[in-house]
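Heads up, one of the protein chains got dropped from this complex, but the rest are sitting where they should.
Then we have chain A:
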Amino acid sequence: MNVLIVDDYKTMLRIIRNLLKQLGFNNVDEATDGAMALQMLRVGTYGLVISDWNMEPMTGLQLLREVRADPKLKPVPFIMVTAESKSENVIAAKEAGVSNYIVKPFNAETLKNKMTSVLGDF
């Protein structure tokens, strides 16, 4: 399965890529903002999106809304990984159709649990 990870911090992309590799996911692509991710999603085939929220020019929330508004992309599981931890953020993400929500800083166990709840056992 191809996984798209989206974050404007290259170090965070590297960390998530390494954690995914340890979980057995080797087909991982990276995008550094929502607009770039949307473009990649429209031309590629992905089974999961793991995205940061706070990015420019397109935020993770805007990306999520675009994904859910696109009939082809709508079913793709979308996990938000962000430092935005206010309840209003979580509610907004849920209303936009997020599959799960991870608050930074996070550990490998949390990532694994959230992925399992979204994808089932892998």
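Rule of thumb we're sticking to: contacts are C-beta pairs under 8 Å (C-beta built on N, C-alpha and C of every residue); 3 or more make two chains touch, one makes a residue touch a chain; residues count from 1.
FYI, contacts and distances are computed from a predicted model.
Asks: For the chain omitted from this view, which of "Chemotaxis protein", "Branched-chain amino acid ABC transporter permease", "Spondin domain-containing protein" or "Na(+)/H(+) antiporter subunit C" is its UniProt protein name?
Replies: UniProt lists the chain that is not shown as "Chemotaxis protein".
Asks: Taking the full complex into account, find the residue in A:57, A:75 or A:105 that is in contact with the omitted chain.
Replies: A:105
Asks: In the full complex, which bits of chain A touch the chain not displayed? Write them out.
Replies: On the side of chain A, residues 7, 9, 11-12, 14-15, 18-19, 22, 54, 83, 104-108 touch the unshown chain.
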